[in-house]
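After this line comes chain A, so read on.
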Amino acid sequence: MNAFLAIVRRDLLLAARRKSEVFTALFFFMIVVSLFPLGIGPESATLRRIAPGVLWVAALLAAMLSLNRLFAADHQDGTLEQMSLSPTPLALLVSGKVLAHWLTAGLPLVLLAPVLGLQFDLSPRSLGVLMISLLLGTPVLSLVGAIGAALTLGVRGGGVLLSLLVLPLYIPALIFGAGAVEADLAGLGAGGHLSLLGALLALGVFFAPWAATAALRIALE
Partner candidate 1 sequence: MNWGSTSEFFAMGGYGFYVWGSFGVTAAALLIEALLARKRLSDTRRLLRRELAADRDNQD
Partner candidate 2 sequence: MSQRLINWFKFASPASFYPLAGTLWPWFAGLASVLCAVGLWISFFVAPTDFQQGEGYRIIFIHVPASWMSMFIYCVMAFWAAIGITFNTRLSGMMSSALAPTGALFAFLSLWTGALWGKPMWGAWWVWDARLTSELILFFLYIGYIALTSAIDDPRRADKAGAIVALVGVINVPIIYFSVKWWNTLHQGASVSMTKAPTMATTMLWGMLIMALAFWMYSIAIALYRVRAIILERERHATWVAELPEMQR
């Protein structure tokens, strides 16, 4: 557990020393979301209709921006070797890295989303549902993304390949996440979607670190 916390702490420290990387992803999120009204037109009825999808797709892309750096630096400077030799199971350390990734790349999106949602004329209650859906969904993005990042470690054209591998796997999270907000807008209640997102998250927490670890061991050989 000590090692787990040390990894989380270290990655957070590193992110704090390299603030620009966190902010780049956030600005990307903001800009992409703000582009849609400019492209589609300012009628608030239309904007409300597209808001869930736009915000979720933009969050998904922003979370993916930082994925290919998730393990690359550790792989290059030998930290990954040390991690795999640790008496703590590698899967636990990988979970630590995923947690740190979510705290630096996922959580800021959750916090920023309601502000951007205002641009789309969403009601306070829908903004709340949006935040909850992102709160449950962005960890899934980090978890599944970790598998892709580990698989494309040290592979030619890793960045594009990563999106090719990971984006299809993001579809359920996108559907349930955007669906929750949509259902709320339609007055249907978002509970079903949110519990499915929670189920996805539970599944991801169980399986993703294991799969990412298996992929990392291949890269280490």
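In picking the candidates, the idea was that all candidates are chains of the complex that A comes from, given by their letters.
Going forward, a contact is a pair of C-beta atoms (placed from the backbone, for glycine too) under 8 Å apart; a residue touches a chain by one contact, two chains touch by 3 or more; residues count from 1.
Note that the structure is predicted; figures quoted are calculated from it, not measured.
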Report summary line: Candidates 1 or 2 all belong to the complex; chain A touches number 2
Query - In the complex with candidate 2, residue positions of chain A that touch it - result: 147, 151-152, 155-158, 161, 164-165, 167-169, 171-172, 175-176, 179, 182-183, 196, 200, 203, 207, 211, 214-215, 218-219, 221
